[in-house]
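What follows is an incomplete set of chains from the complex, kept in their original frame.
Note that the chains are named A and B in the order they appear, and that numbering of residues resets to 1 at the start of each chain.
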Amino acid sequence: MVPVSALAAAASDAGLVRAALSGRVTALRARTSALAAPLSDEDMGAQTMADVSPAKWHLAHTSWFWETFLLEPHLPGYAAFDPRFAYLFNSYYEALGARQPRAARGHITRPGAAHVRAYRAHVDIALARFLEVCGEDVLAGLAPLIETGIAHEEQHQELLLTDIKHVLSVNPFNEAYSHATPPPAVGEDGPDWLEYAGGLDRFGAGEDGFSFDNEGPAHTAWLPPFALASRCVTNAAYAEFIADRGYETPSLWLSDGWARIQEQNRQAPFYWRGAPGEWREFTLHGERDIDPAAPVSHLDYFEASAFAEWTGYRLPEEREWELAARQSNPASARAMAPDGWLHPAQADQCSLFGGVWQWTRSAYAPYPGYRAQPGAIGEYNGKFMCGQFVLKGGSALTPPGHVRASYRNFFPPAAQWQMTGLRLARDA
Amino acid sequence: MVPVSALAAAASDAGLVRAALSGRVTALRARTSALAAPLSDEDMGAQTMADVSPAKWHLAHTSWFWETFLLEPHLPGYAAFDPRFAYLFNSYYEALGARQPRAARGHITRPGAAHVRAYRAHVDIALARFLEVCGEDVLAGLAPLIETGIAHEEQHQELLLTDIKHVLSVNPFNEAYSHATPPPAVGEDGPDWLEYAGGLDRFGAGEDGFSFDNEGPAHTAWLPPFALASRCVTNAAYAEFIADRGYETPSLWLSDGWARIQEQNRQAPFYWRGAPGEWREFTLHGERDIDPAAPVSHLDYFEASAFAEWTGYRLPEEREWELAARQSNPASARAMAPDGWLHPAQADQCSLFGGVWQWTRSAYAPYPGYRAQPGAIGEYNGKFMCGQFVLKGGSALTPPGHVRASYRNFFPPAAQWQMTGLRLARDA
């Protein structure tokens, strides 16, 4: 990925910026639509738990985002496709007024999926027009906003897959979202430890290249020496934890986590089915035997923390992970997974990225000097800095080019439906 | 309606019975499908509150009912369309095994609506075949079961409309299910009182003609003299109750009802919108001004009871209503409503039936001598005889020919989404 805003600052040829943006936006929009292609209109409307948004809602919301933040303010003469959509497809922006309650997104049978596809086309056309007619200076000034729009829609591409996985999983037909070829089996090795000296260093995203506001500002912090496991915890290791009565041993668990697994009578990760010795899991490719050598996924924070406690190691701090990941290429993360494979593949020893989002023990909090932007866009990240944990690395569902070392994903500790796992850390 | 089972007992020409049954089943099945025709596949999948079942589910469940109770046991060689449907489309029959949780019927994105339509066609064909090939004696013996299947599907025709009304009502598009012509305006008169002497009489359904098991056995009971209003309570009268601070006067309410309206901050019937003086209501024909002379609908039992208390009168006993209704023709009930009009029309002075289901103050309980039938079919009615009230009369959504004087509908006192109103009674 060429960071466009950097280009914007430096390039002598503004046309290159325009072309790059156009190409990326076109590909982005097409990919979102393509992700919905295997789904029926009915699949696209269902909300099977409060955390899940219907696929149709993702298709519409990502169009509303462009319409609201870019087209309406900046494309002269642009008319909103349907003024009622401002209520239906606003996610959580208080500054933009009332909206459909989150838990009632599944009630939106109208507009239908076809109507939403027309909405997407309307916005696609207007985006193309905007990128064609917008003046050079204006375009350069709007590049960060456009990059945010791209990154935002990429996040929803991943959420669409995460959410439709849940929809298919609760359906007794047990059907697959796609029928890709599974990756080849690889031998399972114990992890190596990668050691780091720590010390005083700079962290967070700087000025070059796009990043979300929560990744900055760049700042100094001190790290003691530490080590990270060279790969994520595997299904085999996690099955061993279960077999060793991990879910029955309170001393391994955070207090809130122990209360939850007792209350819900949990014995295994969210999508695991069956019983010890014969675990299977529901995937976007249907129900399958677990792959012992692949990273365990769909753990909540409590499970990740209990597993780490059981090993005697711990979860990483987010800055430990960031420091280590500077030497990794995000693109390498998915190298071992065949194209179209939407499940964590066997762990790559060479990259911190990929496979599963990795829980850190860092609460999601503002970096020193952070201030949310003014206006509605300032609600993007800052107002969620309470009660969540930072995850690093990206998953098998993350769009190519979306992540980087400074990227901070965040979820509440009880979230299970995301593709979340862990990498062990220790003091060195 | 010609009561077929009576015919079966008497007719010299068994072919007539066969033809009558065939004709009725064919028309029934076609009507159910036709009711779903105005809906998109997405409309048909949504479950907007736990009480609501998706339209698709009604289409499938009514097919499953025929398949399970008639075709599988009695049509040689019949193969279930899809064995997984037994789990998905069993409503509440414990004797038939596990089933999709009621509140998760909206999760069934698969099978899709097209798949369910194919299921209906499969069952339709098999039903036709069964009615063609079934031996005369067998057919005569199964006639009561077939009548139950017809009545069952008719109940779901009404529920489908009730439920889709809720789905459309929570959609901000405020769209109509149909665009029929409204009935002509009629002057509004206060009700007359119809007086009855009571005494010792017979109640409940006897042996002639089809009835549900909960309508019988026929039995003797004593009624003191009483009077019933000649028509149902109108919107105008109910608006007056509201204007007289009915919702703020605890002495009018049953204790549980008062607690509910306080907790939910209720001020008007379920589908009313706006404010005193300018009430509108959501109907299957879209949002409309209330018609002052039409029966008020979508009251729960508590509202009906509080309104009656406010007038100084009371709700009827179910047997009072039944006795009075013997002189009414159910078919006359809808005489004033144009064809296709799916909302209570201005009240007919000549019939106890029609417009709205009328709450009685009789708890839904077994009649003397009642025993549920053995087997799964025995779960149809008996196991719900606790915590519900009997309603009489039928509504603007009730299929033609479905009701009779002995018919007992029943809902919990807090139910609001059904087309429920009231007729006043008093001691004479």
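The rule is simple: a contact is a pair of C-beta atoms (placed from the backbone, for glycine too) under 8 Å apart; a residue touches a chain by one contact, two chains touch by 3 or more.
Since we're looking at a predicted model, the values are computed, not measured.
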{"item": "Homomeric assembly size (copies in this file), of which only 2 appear in place", "value": "4"}
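The rule is simple: only the chains that are shown with their structure count from here on.
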{"item": "Euclidean distance of C-alpha centroids - subunit A vs subunit B, Å", "value": "48"}
{"item": "Touch list for subunit B against partner subunit A, complex", "value": "40-48, 56, 84, 87-88, 100, 104, 106-113, 167, 170-173, 175"}
